[in-house]
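Heads up, one of the protein chains got dropped from this complex, but the rest are sitting where they should.
Right, subunit A next:
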Amino acid sequence: MTVQSISAAEVSKKVVNKKPLFILDVRNEDAFADWKIEGESIEHLNKPYFDLLDGVEEIITYLPEEKEIVVACAKEGSSQMIAEMLLEEGVEAKFLEGGMKSWSEHLEPVKIGNLTDGAELFQFVRLGKGCLSYMVIADGEAAVIDATRMTDTFLNFAKEKNAVIKHVFDTHLHADHISGGRVIAEAAGAAYYLPPADAGEVTFDFQEITDGWKVGLGKSNVEIEALYTPGHTIGSTSFIVNNQYLLTGDILFIDSIGRPDLAGRAEDWVGDLRDSLYSRYPALAEELIVLPAHFMKMGELNNDGSVAKKLKDLFTENHGLNIKDTQEFRDMVTINLPPQPNAYEEIRKTNMGKITPEEEEQREMEIGPNRCAVR
């Protein structure tokens, strides 16, 4: 018998469907502490592979007999070795194909809903990193919002749906992950749009999105409208799709709000953030369904694997929308912030076009959890 593997896509299905899984993570302890495969039904044991080279006997008593076991490492090699050693001891375990690298890059498309005239809205859930991207498809045309650098996924998805990508947006200049927007726009011959206030140092051509700007898709009635909501960055822009959905970017999440400090300007932007969350969003229809650009915890996922909630519910449940005192709000978003995302300065420079790292470097830059929120 040989050792079996399991793909990131299969693991992600299990996470979403809350199927029990035992992850034996054989990366070093720092890497595990920083970032791991998470989910309500997931149990872990972290034991670095280099501590198991003399044999795996010592950990076997800690492994469940009934549960499916997956060995995970950074890239694959070490987990395969450990899975083979386990098999020699009579323990069946699969190894994660492509390791945490593949886990970080896997995108799971989830249909959010139907719009008018047969139009559809999809969310691309990047479970390993907490990034959420979107595609609106109507009458053979598509718009992509906040795409990640796994650009083939978006291009192929549009092709399968017989749609031509016409418009590519980023809600802001991202600091935690590398945008795939420009690459997708070039490949599809589409327009790439950025909020001009974020794009002062950008080295490539783009189209400006400003407050109230609207675009339609094909001959459908589907309309995407921009709403200027600064605060996470000075350009941060939300999009309203067909008066049904509110794409909030990194301003409002399900259980947290955006942090204003990733471009080094927390003190300056906290007033803008307050205004976006406490004046601009409350002026909108409460029935809008909020679709953010990130999630932080697996608990934010709905049962179908989507991350979406009515604006009305967020006004009652999200702590960040319920701080009456302005000073308290200011303190919360400027003091005791979580650590900044890995390599966020290099990521911003990459998204500005100032540097062009190789793919391997881009992967390294994105390693670790996203940290765009404050709670």
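The criterion applied here is as follows: a residue touches a chain if its C-beta (ideal position, glycine included) is under 8 Å from a C-beta of that chain, and two chains touch if they have at least 3 such contacts; residues count from 1.
By our rule, contacts and distances are computed from a predicted model.
Novice: Per UniProt, what's the omitted chain called: "Chemotaxis protein CheA", "TusA-related sulfurtransferase", "Urea ABC transporter permease subunit UrtC" or "Methylamine dehydrogenase (amicyanin)"?
Specialist: So the chain that does not appear here would be "TusA-related sulfurtransferase", according to UniProt.
Novice: Touching the left-out chain: which of A:Lys19, A:His44 or A:Lys75?
Specialist: Among A:Lys19, A:His44 or A:Lys75, only A:Lys75 touches the chain that is not shown.
Novice: Identify the residue among A:Ala31, A:Ala197, A:Leu321 or A:Leu337 that touches the chain left out of the display.
Specialist: Touching the chain that is not displayed is residue A:Ala31.
Novice: Name, in rising order, the residues on subunit A that touch the hidden chain in the full complex.
Specialist: Its contact residues with the unshown chain are 28-31, 48-51, 53, 73-75, 77-78, 81, 360, 364.
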